[in-house]
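One chain of protein is taken out of this complex; the other chains stay put.
Chain lettering (A, B and C) follows the sequence in which the chains are written, and residue indices restart at 1 in each chain.
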Amino acid sequence: MIEMLRPQVSSFAGEIDSLIVMVTLIVGFWYLLTKGMFLYLLMAFRAKPGQKAQYITGKEKHLKKWVTIPHLVIILCDVVLVAGAVRVWYNVKQFMPEAEQTIRIVGQQWAWTFVHPGPDGELDTDDDIAMIDELHVQAGVTYHFMLESKDVLHDFSVPVFRLKQDAIPGRRILGWFKPEVAGEFDIQCAEMCGIGHGIMGAKLYVETPEQHAMWVNDNSLTEVAAATQTEVQR
Amino acid sequence: MALLPVLMMLSTPALACPVCGGGGANAQAYIDTMIFLSALPLLLLGGVAFFFWWKTMRVTVDEEPSGRLPQARPQP
Amino acid sequence: MSTLRLVREPKKSEPILPNAVLGTLFFIIAESMLFAGFISGYIVVEANYPPGMWPPPEQPRLPIEVTAVTTTMLLASGVLLWWAGRRFRESADAAKSPMGLAVLLGALFVGVQGVEWVQLIGEGLTLTSSSFGGFFYVIVGAHAMHAMPAIVILLRQRQRMLRGELKPDAFAAARLFWYFVVLVWPVLYWTVYL
Partner (left out) sequence: MSEAAVHPDGHEHDHHDHEMTFVEKWIFPLDHKYIGKQYLFTGMVMALFGGFLAYAFRMQLAWPGTDIPLFGHMSPAEYNAAVTNHGTIMIFWVAMPVLIAAFGNFLIPLMVGADDMVFPRLNRLSYQVFLLSAIVIVASLFVPGGGFGGAWTAYPPLSAVAAYNLTPQGSTMWLLAVALEFIAFLIGGINFITTAMNSRAPGMTWEKVPMVVWMICIASILFMASVGPLMAGAVMLLFDQTIGTGFFDPARGGDPILWQHLFWFFGHPEVYVVLLPATGMVAEIVPTFARKKLFGYKTVLFTAIGTGVLSFFVWAHHQFIAGIDPRMANVFTITTVLISIPIAEMMFLYIATLYGGSIRFTTPMLWALGFIFAFLIGGVTGIPLGASGADIYFHDSYFVIAHFHFTFFPIAFIGTFAGLTYWYPKMFGRMMNETLGKIHFWGTMISFHCLFIPMFVLGLAGQHRRIYDFTNFPELGVPFLQDIRVFCTSALLVLLAFQFVFLYNFIVSMFRGEKASENPWNANTLEWATPSPPGHGNFKEFPNVYRGPYEYSVPDRESDFWPQHHPA
């Protein structure tokens, strides 16, 4: 259902979506059951003239089970939920697959700087390509990112990747993603970062290998990139 | 609850973690203070609750063998 | 609950703790958490520094020995006040001297602490000089902000005691608060100084 609203572009987007669907189904079942019971009781036991309410203390065994049994089943459902959530969490945030490329992402008020490794595939070399508010990645390649912030907290959020990670000044945060579908998508800042927070977006270009090679070729070692890069690296 | 330590062990040293990016000591400090902050109010309130329970028991035994006399009970 | 019909007329029960003491007790719980917050902050920031860099080498050292003496004084004052509370049950006169001594020791503690502060500021440790300085003044200052009003309250209670007007509940509440001030200090000393 979520992919109708927002395509799944990263390798783990589908996993997160199915977790959400699973949670929705389990929780929704209980929700509908409870609410159905609630509305039924309201209809069945509305005041009728001459009819007195029953005297039930809640200590009766045969009635207590109507609370105890749902309670136990909920615990069971919770175990399933936790297992699913932890599995997805582990895959996305705790487990790091081998990187094929590494990029650096720097947030500042109110723009993103993306440092791409350039033709040699290594970061922090002379041919790095630094772009403001534009991230170019190649579909099918596993990326590690190093997330940094220059001033306040930012949050690198790519809805189509289902990825979010806070950037914290003074710290370098490692994460990963693997884009799978080519296209042009939004990057947003998801942590309040001041007046310009509402405009702090960037563009994500997921490219096919040919497109990406062309882009790297076009941008490597140009004056513009070198100038931007020296500025970015302080 | 027995699951908790298992889960803590299960994972590789966290990589996508800003706190751990700051070094292992810092991550440990956060875990320590989390436990400290979470446990302290319960210990304090538990202590107060226990004190009241203990007092209530003593007063009830002293004054009212039937144990039916209303007494203030421990707050949680 | 039809069995309740057999129960005789209920009677008013005596509260386990008087109002003033109970209120103080809950206030102390909230205050303990305040100090827990400060200590947590201190522990976290301390862990951010590489070993040997905390306190920062260029910053002045804290007077550990002098403070150890004042800590003992504060603990002694707590014991004296406890003793005063015991004697107060017999007579107000009997509690006079231990209470006076307890307040004196407490005031001396705050005084020495103040002198220490003046020296440390002179040596270059200020709120803004480093995180260490910030935490030192905030934590120790927070303690002083509890100790000073407590001393004022105890002084006023001593005056009332001399006039024979001191209510046992109020005295018990003030004692309880002073125990808190006394007992939280070794924890802070251990965290910040050692």
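In the analysis below, a contact is a pair of C-beta atoms (placed from the backbone, for glycine too) under 8 Å apart; a residue touches a chain by one contact, two chains touch by 3 or more.
Keep in mind that this is a model prediction, so the values were computed, not measured.
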Visible chains that the absent chain touches, using the contact criterion stated earlier: A, B, C
Selected residue (touches chain absent from view) among A:Val88, A:Met131 or A:Val216: A:Val88
Where the missing chain touches chain B, by residue: 3-4, 7-8, 10-11, 14-20, 22, 26-27, 30-31, 33-34, 37-38, 41-42, 44-45, 70-73, 75-76
Residues of chain C (touch criterion as defined above) contacting the omitted chain: 1-2, 4-5, 7, 9-13, 15, 17-19, 22-23, 26-27, 29-38, 40-41, 44-45, 48-49, 127-128, 130-131, 134-135, 138, 142
Hidden partner chain, residues of chain A it touches: 1-2, 5-6, 15-17, 19-20, 23-24, 27-28, 30-31, 34-35, 37-38, 41-42, 45-48, 51-59, 63-64, 66-67, 70-71, 74-75, 78, 81-82, 84-90, 92-94, 109, 151-153, 155, 157, 159-160, 162-166, 168-171, 185-186, 188-199, 201
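In this text, only the chains that are shown with their structure count from here on.
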Separation of chain A from chain C, taking each centre as the mean of its C-alpha atoms, in whole Å: 47
Separation of chain B from chain C, taking each centre as the mean of its C-alpha atoms, in whole Å: 23
Between chain B and chain A, distance of the C-alpha-averaged centres to the nearest whole Å: 33
For chain A, residues contacting two or more additional chains: none
For the chain B and chain C complex, residues of the former touching the latter: 22-23, 25-26, 28-30, 32-33, 36-37, 40-41, 44-45, 48, 52, 55-56, 59, 68-72
Chain B-touching residues of chain C, taken from the complex the two chains share: 7, 10-11, 13-16, 25, 29, 32-33, 36-37, 39-40, 43-44, 46-48
